[in-house]
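Let me begin by handing over the structure; questions about it come next.
The complex appears here without one of its protein chains, the remainder shown in place.
Order as written gives the chain letters A, B and C; numbering starts at 1 within each chain.
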Amino acid sequence: MKNTSFKGIIAYPITPFDKEEKVDIRLYKTLLERLIVSGSHAVAPLGSTGVMPYLTDEEKEAITEATLQQVNGRVPVLVGVSNLTTDKTIYHAKFAEKAGADAVMIIPMSYWKLTDDEIVGHYDAVAKQISVPIMAYNNPATGGVDMSPALLKRLLEIPNVTMIKESSGDVQRMHYLKRELGDDVAFFNGSNPLALAAFSAGATGWCTAAPNLIPELNIALYNAIQKNDLQEAQKVFYKQLNLLKFIVNKGLPRAIKAGLEIQGIEGGFLRSPLKPLKESEIHDFKLILEELE
Amino acid sequence: MKNTSFKGIIAYPITPFDKEEKVDIRLYKTLLERLIVSGSHAVAPLGSTGVMPYLTDEEKEAITEATLQQVNGRVPVLVGVSNLTTDKTIYHAKFAEKAGADAVMIIPMSYWKLTDDEIVGHYDAVAKQISVPIMAYNNPATGGVDMSPALLKRLLEIPNVTMIKESSGDVQRMHYLKRELGDDVAFFNGSNPLALAAFSAGATGWCTAAPNLIPELNIALYNAIQKNDLQEAQKVFYKQLNLLKFIVNKGLPRAIKAGLEIQGIEGGFLRSPLKPLKESEIHDFKLILEELE
Amino acid sequence: MKNTSFKGIIAYPITPFDKEEKVDIRLYKTLLERLIVSGSHAVAPLGSTGVMPYLTDEEKEAITEATLQQVNGRVPVLVGVSNLTTDKTIYHAKFAEKAGADAVMIIPMSYWKLTDDEIVGHYDAVAKQISVPIMAYNNPATGGVDMSPALLKRLLEIPNVTMIKESSGDVQRMHYLKRELGDDVAFFNGSNPLALAAFSAGATGWCTAAPNLIPELNIALYNAIQKNDLQEAQKVFYKQLNLLKFIVNKGLPRAIKAGLEIQGIEGGFLRSPLKPLKESEIHDFKLILEELE
Partner (left out) sequence: MKNTSFKGIIAYPITPFDKEEKVDIRLYKTLLERLIVSGSHAVAPLGSTGVMPYLTDEEKEAITEATLQQVNGRVPVLVGVSNLTTDKTIYHAKFAEKAGADAVMIIPMSYWKLTDDEIVGHYDAVAKQISVPIMAYNNPATGGVDMSPALLKRLLEIPNVTMIKESSGDVQRMHYLKRELGDDVAFFNGSNPLALAAFSAGATGWCTAAPNLIPELNIALYNAIQKNDLQEAQKVFYKQLNLLKFIVNKGLPRAIKAGLEIQGIEGGFLRSPLKPLKESEIHDFKLILEELE
């Protein structure tokens, strides 16, 4: 068994900006603290939710350091270190490890469609330079490359690639991972509307930005699954489904910011070209949040 | 609540042919009898598995009558009556009702892509001519038209359209149906590899050809769900998953025939252009079946 | 060189129905006569435009015989004989040959996704029973099966498969056919909005329902290509493009009927589930036709 300390609800913070579109570290820490004390089982800065690709190297480093300081060992920390070039990915992975990250997450960002050999070479080169575990992350919608289950299996032969995050939205891939890899590998679901299906299929955890808004419901779903109570899981899942679909459809950074503000919490600004939700979208979101009360 | 007697495992028989590619009613009855006594909760002749579109009108009528005779009230019977034209669909629906069918299943077969209004008009025209319930069946892969959840919702306004069968393979559509339609409508899963995900999402039943080969495992999955035992359901599902994927990938009529013959049961012949599985495919199938023993 | 008499504009008649949705042979002959004298180089009854799959065997035979009578040798006739089963396809192909068809068109209609071997077996079985040339027709959107260029190449090894009709809408497949098959094989374009691109790529002809409405423009495009006058071809093509897109988007049988009626010509009725265009669609169509005057 490849062991890791990650399981359950892995919460993704947003990266808030100030009015001049500079990273707002003070507000970031405030928002992160909410996640740490929410009951989530881990936090994951510099994910898609944290608009990692829109940040400069210095900003990524500042977020990494702020996270480890603020968490201070209370929950495991998974840091996103993906980059288009192998060299830069190694750089950020080493930085995260030195700062105290418990694991790093890597999506093979693609401009030119990468071959399977190139992707394996990319992970292998990074893995050789660090000793913390790596979560290989598949998300064709953001990363632009779709790693087949067979390729994910190849990646898992690299010693410190110990976790898979599947965000392709295809339940059958989770079936494949579970069947092929058995209990040796932890697979995580990154597709919010598939949370119930993924846990039913045996997912170890759920990587999600939803705990920024509804941590109790996210954790209640996990707890029902842990208690083998499918009926309760179903009930809790359908309760939060509308919100999960809304935040995915609108884009997580835009939607989480809007949701925080509806809840009376400062959400900061977005970095261009990303723009806030429109009034009508915020109105719809209010109705969804009100239903949950 | 729109009530129907259908739930659980709805078993789909194949239509076997003789050497001259004529429908073999004697063998059909033998194979059907196996399904009736297998513990399946209903049977459904003239589905895709039963190669309905490859049959003449007379052959369809003969299969319908043979089924009702053989079943003789032991389980509910759902008869496929789909046709490209509305007129022919009405003809077969009336024939099935008169023969004693408990319900009919209709997929909007499409050569020309039908508009939503045309599809509603089609179902409505048929519904007006019969009084048994109708299962509206969505299967873009065979029928060629993909009915949106919103269209399915429109169809359910027709009084005797009381059941939905979703075979698009998209769990999120099942979520939509469950959430939008609540407990008023029974939705059935027609995608074999999604059996666990669909039951987790709240499906009333599973329409499947698998009971021709492994009825105990199919029923065990349903029973685990009924007992709210997700862990058992997961275990039973993963046991049968390889077989479910195999029969779907190879095409149900070809695969069920091959599987029956591996199990020592006469499976009859296929009608051209369909051809039997190749030796290497039969070899693979044997390994999958052996694993289950 | 595999020789055939087909080239240029191959015109597809609709199959009109009377008020009771019975085939209206009298009106069919009237509409067909318009195509024969329009300057089109051939006619093709029982295509998708002619809603062939919605007709009974007897209706198909009546249309075939009516066509050959009416044409009476003035232009070559290509008869659609596709059917889900091999046996029925042979039946209709033999009927068409006996009735005097110059060639038959076959699309591998698919309910169950056919394997390449099944498709080759299907064409081969038909080809052995007739001696007129066969046009193999690829149209994933209506037939449900997408024949790869490599499979089309295999089909062309069957002696009387001498023509390919490509309606997948992918110019690059036409490039492949032209490059791989050179001048030995005639390939025809069945995608109206690709008419210019297909002729530029070297297509021998254009299979189209547009001559029911604008034969002069269709023929003018072909003539410009024959004269190696790309600028004229471009001009003529852009003139008719809006109409070509409209009739494809709305479905050819619905759109041709509507267009005929706008032009003051009787178009008959459609067979359910197909319904006429809506008022707003007819209004848009009028504007498109007016622009052409």
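The working rule: contacts are C-beta pairs under 8 Å (C-beta built on N, C-alpha and C of every residue); 3 or more make two chains touch, one makes a residue touch a chain.
Treat the numbers as computed from the prediction; the structure is a model and nothing was measured.
S.K.: List the displayed chains that the omitted chain touches in the full complex.
M.R.: A, C
S.K.: Pick out which of C:Ala42, C:Met135 or C:Leu194 touches the chain that's been left out of the picture.
M.R.: Residue touching the chain left out of view: C:Leu194.
S.K.: Could you tell me which of A:Val51, A:Val71, A:Ala224 or A:Leu260 touches the chain that is not displayed?
M.R.: Here the residue in touch with the unshown chain is A:Val51.
S.K.: From the listed residues C:Lys7, C:His175 or C:Lys275, report the one that touches the chain absent from this view.
M.R.: Of these options, the touching residue for the absent chain is C:His175.
S.K.: Which parts of chain C are in contact with the chain that was left out?
M.R.: 171-172, 175, 178-179, 193-194, 196-197, 200-202, 225, 228-231, 233-234, 238, 241-242, 245
S.K.: State which residues belonging to chain A touch the missing partner chain.
M.R.: 21, 48, 51, 53-54, 84-87, 108, 111-115, 117-119, 121-122, 125, 141-142, 144, 251-254, 271-275
Convention: only the chains that are shown with their structure count from here on.
S.K.: Answer with line, ring, star, complete or other to describe the graph linking chains that touch.
M.R.: Its topology is that of a line.
S.K.: What's the farthest chain from chain C if centres are computed as the mean of the Cα atoms?
M.R.: Between chain C and every other chain, the largest centroid distance is to A.
S.K.: Between chain B and chain C, what's the gap in Å when you average each chain's C-alpha atoms?
M.R.: Taking the mean C-alpha position of each chain, the two centres sit 35 Å apart.
S.K.: Could you please state the distance in Å, as a whole number, between where the Cα atoms of chain A are centred and where those of chain B are centred?
M.R.: 39
S.K.: Based only on mean CA positions, could you tell me how far chain A sits from chain C in angstrom?
M.R.: That pair's centroid distance is 52 Å.
S.K.: Among the residues of chain C, pick out those that touch two or more other chains and give their numbers.
M.R.: none
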